[in-house]
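Take a look at this one; I'll ask things after.
A single protein chain has been omitted from the complex, and every remaining protein chain is retained in its original position.
Our next item is chain A:
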Amino acid sequence: MDFSFSSDQLLFQDNVRSFLLNEVTPERLRELWQSDSGRCAALWGQLVELGLSAITVPEACGGMGMNELDFILLAQECGYAGLPEPLVDTMLVGVPLLAGLDAQHAPLQQRWLARIAEGRARLAVAEPGNPLVSDAHVADLLLLAHGDEVHAVERSAVSLIRNASVDPSRQLFQVQWTPSASTCVASAEQAQHLWAGAFNRGALGNAAQLLGLAKRMVDLAVDYSFERKQFGKPVGSFQAVKHLMANVAVQIEFAKGPLYRAAHAVAHNLPGQAVQVSHAKLACAEAAALAAKNAIQVHGAMGYTWEVDLQLFMKRAWALDKCWGDRGLHKARVRAALFDTGLAIGAGSTF
């Protein structure tokens, strides 16, 4: 029993964190809001150079063959930085979905996975239940649902209608396309299985980003609580202000265990992973929601302005909260498992 990360995993996290803090600054995020695509080929290129586009790609396809547990701390850092590029969904959802297709699609897998690892192609993947596809406009290949089926459709075969989000970093599209036998890459039970796995991995990556966002909002609010002075003191010295932040810190601390256990369960394909992912998503989403609410309060009127950087992370948290299963969906999954399946619970049943 060892519920801790290896020194390699922690080192990788540190490196990615430093890179993102230096390169994905609030100024750069705001610049990207002004660009047509909201995305930056140069930034994606930097991520590729760091090897981040190859992490979960199987070694046979030129990737690093790492799993969800190896990636989870990096996903958290992507959240902390507010990275708009769809690295988390690509590595945790799109790539494993493509890699999970059966042998008859080996040529398709080989072709696309190798190009993704090398940074020569990008993926977009539909979130089950969401009519909008994120980052479809910069994708070369889209993985879409038609009923239960999985379809792989090239960008040239779809037309897109953009939908604006509260978070200007989000790029959301309705996708108009025509399913056909030639685009269908999985159907029936196999496709259901693939979408179920994709959904759990998507929710896991989403939870990790929300946890990173929660931490970022606390850090910003704590910094501000030193700067802003009232009654001759930094506002952060007042107990009422301190407790707003302490309450978020408690939620963050107790979201980590559920998140990392869920990542471990998904990586090892363990039974119970769906409930564990739902726990992770609920805990991280609640931490991020409270972080947003309390961080804006600590910022006072400044928190309500366009100028202050809190909005970059707060709006992302508000948007991601509802993706990959809203809280209602995840609560229902936990309730069903807990009350209707005779789940073994109590002391000694955690692992």
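The rule is short, and it goes like this: a residue touches a chain if its C-beta (ideal position, glycine included) is under 8 Å from a C-beta of that chain, and two chains touch if they have at least 3 such contacts; residues count from 1.
Rule of thumb we're sticking to: contacts and distances are computed from a predicted model.
> When one chain of this assembly is omitted, its UniProt record names it as which of these: "3-isopropylmalate dehydratase small subunit", "Mannitol ABC transporter permease", "Isovaleryl-CoA dehydrogenase, mitochondrial" or "Phenylacetate-CoA oxygenase subunit PaaI"?
"Isovaleryl-CoA dehydrogenase, mitochondrial"
> If I consider the whole complex, including the chain that's not displayed, which of A:Pro58, A:Gly236 or A:Gly325 touches that chain?
Final answer for the missing-chain contact: A:Gly236.
> Kindly state which of the options A:Arg30, A:His105, A:Arg155 or A:Lys256 is in contact with the chain not pictured.
A:Lys256
> Touch as defined at the start, partner being the missing chain; which of A:Leu69, A:Leu98 or A:Ala139 qualifies?
Selected residue, touching the omitted chain: A:Leu69.
> For chain A, which residues reach the chain that was dropped from this view?
Counting over the whole complex, chain A touches the hidden chain at residues 1-6, 69, 218, 222, 225-226, 233-234, 236-239, 241-243, 245-247, 249-250, 253-258, 260-261, 264, 279, 282-283, 331, 334-335, 338-339, 345-351.
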